[in-house]
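The other protein chains are all here in position, but one chain of the complex has been omitted.
Up next is subunit A:
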């Protein structure tokens, strides 16, 4: 028994080490318990399935598109359910097949950017050279295309027209990759303009519905073009991004007082809003559609406004807002800020956004960035010497007020009043030390458990030994089984024959 308990912890059965497929080779945990050969097979199978799934999705999309056209083509057939209306529908069907074959080729064009689909379907159409819209981005784009088709379904004929135009535009854009960013921007803007004009003049759309359509068009087009036109290599956007990032880093010492920001971060609600504003402006980089990016800026601005409102107990004006936004940008140091601004400027549908509320906040963000770039001693009400010292890191305005307190976690209460960041730091430190002591307790308990285990096995062993000593194994004379004593070695032998014969 004692031997068994000792083994339990480390014992691994031979079968556990072998490949799960049972091929007889040893498996590996990294290959999910399979041997290299079986793993490769399995992996291929999963991959194949994935490819098929992608395919199915592509085909589904294509079908949906065709349906969208069908519904725009034969509006009244939609009202009747599929089977019941077969006879009147068949006429349409005929007409449609022509339509369909034509459509399919264009649809191919539509999917060709994803290389895998293209390789299978490029029979008629030449592959559109568009590696920019790469495969791994296709999930997002597929979703957007799906939504777009869904949206256009409700528009019948104009929807079809819009879709055609968009696809043609995307194809033409994929051939224009060598153009500079400004030219690309011009192409997109021209497209927005001409499509909007067309919608108004040809389809007599109300300005509201046109706007709605244009929003969707922007979403669709820009999601598809994002990769190739965001921070393109032809511009020095990336360099500017880095410059701005470093600039903001170098200005880490700028305080809320220097900017004359009327936000009091000691009020919990205010600091909450500040954190939200920072999150929003950082989130901007993760969006693809210019409008979504703008929405992030707007949300950020709204949080700033509420922060100011809470602090001052009255609504904020531009005189409060701009400094606060500058402060938020300095604190957040949003990734790829310049690229994002350039991207929005170049590819946002301008007709409404540059005059509306989003436009206002965006303009303020541009101002904030421009201010940060040009910021000097005068704009912070500092003497040039002070500014130089802060910039070179020789002095820090922050530590002059709460010098020496921050490295010492025990004085957290004192610093909490002077600086909310330090307070946060201190609470974090406290949390960490709490976790540390708990970790120690766990370790102690684990160790005692371990020693208990060891002593337990020992005690069990001892007990067993005691018992063994007490009741030594006495091999009693085998007289008890005397009758069979002779047969012990011949167990396999049949029973004695004699009595059988006698009985018979």
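In the analysis below, contacts are C-beta pairs under 8 Å (C-beta built on N, C-alpha and C of every residue); 3 or more make two chains touch, one makes a residue touch a chain; residues count from 1.
By definition in this document, contacts and distances are computed from a predicted model.
Peer 1: Consult the UniProt record of the chain that does not appear here and report its protein name from "UBC core domain-containing protein", "Ras-related protein Rab-24", "Ubiquitin-conjugating enzyme E2 R2 isoform X1" or "Ras and Rab interactor-like protein".
Peer 2: The correct option from "UBC core domain-containing protein", "Ras-related protein Rab-24", "Ubiquitin-conjugating enzyme E2 R2 isoform X1" or "Ras and Rab interactor-like protein" is "Ras-related protein Rab-24", the UniProt name of the unshown chain.
Peer 1: Of the residues A:18, A:251 or A:367, which one touches the chain left out of the display?
Peer 2: Going through A:18, A:251 or A:367 one by one, A:367 is the residue touching the chain not shown.
Peer 1: Which is it among A:16, A:150, A:186 or A:440 that touches the chain not included here?
Peer 2: Final answer for the missing-chain contact: A:186.
Peer 1: Please identify which residue in A:279, A:379, A:396 or A:461 touches the non-displayed chain.
Peer 2: Within the whole complex, the residue contacting the unshown chain is A:379.
Peer 1: Name, in rising order, the residues on subunit A that touch the hidden chain in the full complex.
Peer 2: 186, 189-190, 193, 207-208, 211, 240, 262, 295, 298, 305, 312, 314-323, 341, 345, 350-352, 354-364, 366-367, 369-371, 373-374, 379
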